[in-house]
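Here's the structure we're looking at; comments come further down.
Of the protein chains in this complex, all but one are displayed in their positions.
What follows is chain A.
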Amino acid sequence: MKILVCISQVPDTSTKIVLKDNNTAINNQGVTYVINPYDEWYALVRALELKEAGIASDIHLITVGKVDTEPVIRKALALGGDEAIRIDADSHDPYETANYIAEYAKTVGYDLILCGKESIDYNNGAVGAMLAELLDTDYIGFASDIQTDGKTATVKREIEGGEETDTCSLPVVIACQKGVAEARIPNMRGIMAARTRPLKVVAPAAVSSVTEILSYELPPAKAGIKMVSADNMDELVELLHAEAKVI
């Protein structure tokens, strides 16, 4: 069974967002980039577990990005995976990204494609379901448990106010969240091994984007906090009712 894991490079969670060029771009000076946590902790680690259990044979990692994303994909390889693919394109449009990945995936034929539930930069959470459409497969989002025998998958996924268990035949695209696997830390052996694993650079398929980001805006500063004495909860309730109008 061949698994493809989609890896996205994102700014570290603690990054302070600074705008530049008249608010049309994010200033990436001093920004530390990491593997999108949902891709790393859940999708990638689950793929590795399936290989360790003898169910998966090949784990490929794929990212869409220019050469500056290579340290992050190398870091992903240090956790595990047999080879990595970098589609040499800069994309902020999920349609464009999904098409690049789908075109590559078609050339290999994967049984299972795993991604995170969303990337923490553009928060679209759209590439997984788009991939499923482009590859004519099923898609299960918000997965918290994935079992497979290489033919079918049994997946627990979040529904409103609970959880359900679904089954479907492979191939399938699954977007992972908490529960799918536990986070791992790369060890020295993995880091050394990652250096020798192949990182293929693939030219992007001819796809046009269908969205463009025109500008950015930072949230307005909070108007200032109002402190309420611990002895006066009636005042807090009154503020929430009369001023904030939330109760």
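Structure notes:
Methods note: contacts are C-beta pairs under 8 Å (C-beta built on N, C-alpha and C of every residue); 3 or more make two chains touch, one makes a residue touch a chain; residues count from 1.
Quick note on the criterion: contacts and distances are computed from a predicted model.
Comparing "Lipopolysaccharide transport system permease protein", "Spermidine/putrescine import ATP-binding protein PotA", "histidine kinase" or "Electron transfer flavoprotein alpha subunit" against the UniProt entry of the hidden chain yields the protein name "Electron transfer flavoprotein alpha subunit".
Interface note: of A:Lys66, A:Lys106, A:Lys200 or A:Lys226, the residue touching the hidden chain in the full complex is A:Lys226. If you put the missing chain back, the residues of chain A touching it would be 11, 13-17, 19, 26, 37-38, 41, 93-95, 98-99, 120-134, 136, 138-142, 144, 154, 158-169, 177-179, 209-219, 222-223, 225-231, 233-234, 236-241, 244, 246-247.
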